[in-house]
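Here the complex is missing a single protein chain, while all its other protein chains stay put.
In order of appearance the chains are A, B and C, and numbering begins at 1 in each one.
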């Protein structure tokens, strides 16, 4: 039962804590949301914050389904939860189209009303809710990394 | 964005539907249970059955943590949910000690009382709840496969 | 699984929508089509009574944004009531409480349209 050193070393960090894979179908968004809320509560976030974290992950997953996979079913969305100290790090990972950062919108609510836009709210919400939201491409996968700290300050901020 | 044939072929079955990985710690059993219940409901099982399916998965996960990993933290338990028609197939997978089928108990409630045993109930419950429970070893992993059909008959059976 | 049911009740010339469940990218279409069906009936005074709404994601907010122009061009409005604390919080995060009038109760939301009427006459 003794692993090689590399295995043992790999095992040490025991990260990410929790991984959930679901098919790229919006019918699983509810489940993703419920698990995220549960995770956030278990990680010590208060109810309201857990609720919003679940929304942010819902939005990120929706974007993967709609944009990265262009609505194609049967692809996989992977969601990784990692608690480090008082920081919850959630990564939403896909193997679809690369995110074009220039298409990531910069929401201006004034413009929103005058232009009567119906999109562009998801990323804006994610950024409002989380302490940080970053997108990266690695090993042909898109990773949307969202971090939230469990402090009085960040509780106010969201 | 065009995969090689092998990839496309692999992608077709889109199975298992949902995968959840958690560390080998009993503190995650509640989360496993909640997700299982949610999954079972989404797969069309009625509330009471979903509740019992969640218990069966709780028991299987507990056994992996306690027996296959001998209580060691930081290992991974993988739970795979797969809906095929009206059949829900749940696999609980670990990379720990091989299951010794001879140690799998054959519960006899009479003996249970006279011998005052406190263990051996988990596998018995799993078998009572599911339509089938099988253990197999493949690629250095232990797979506990539990199947439940969504029929009036099986609803009675559990 | 209670995903989303939307019922509409008419209170005078005001259509009150009751979304029950949650509105996300999976269910937003059902919400949108209930709004659309009010507009097809030329009902432009809408109240969304969110008392049965567990949560709303951006897809649901987009559905409202997509209809508000047409509604207001016809002299109507879409107003809200019964928002849970967490749904209200989302509206506030987005500044949507500046775009939509939000009332504590359905009675107040419905009455607000009558008040509009009086101002007009």
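In this text, contacts are C-beta pairs under 8 Å (C-beta built on N, C-alpha and C of every residue); 3 or more make two chains touch, one makes a residue touch a chain.
This one's a predicted model, so the numbers in the text were calculated from it and none came from an experiment.
Q: Which chains here would be touched by the one that got left out?
A: When the full complex is considered, the omitted chain touches B.
Q: Consider the whole complex, including the chain that is not shown, and state which of A:41, A:66 or A:87 touches that chain.
A: Candidates A:41, A:66 or A:87; residue touching the omitted chain: A:41.
Q: Give the residue, chosen from B:55, B:68 or B:133, that touches the chain omitted from the document.
A: B:55
Q: Could you list which residues of chain B touch the chain missing from the display?
A: 26-27, 29-30, 33, 48, 51-52, 54-55, 58-59, 62, 65-66, 109, 112-113, 116-119, 121-122, 124-125, 128-129, 158
The criterion applied here is as follows: only the chains that are shown with their structure count from here on.
Q: Just the number, please: Cα centre separation of chain B and chain C in whole Å.
A: Distance between chain centres, rounded to whole Å: 43 Å.
Q: Quick check: what residues of chain A touch more than one other chain, meaning two or more?
A: 27, 30
Q: Multi-chain contacts only, two chains or more: what residues does chain C have there?
A: Residues 1 of chain C each touch two or more of the other chains.
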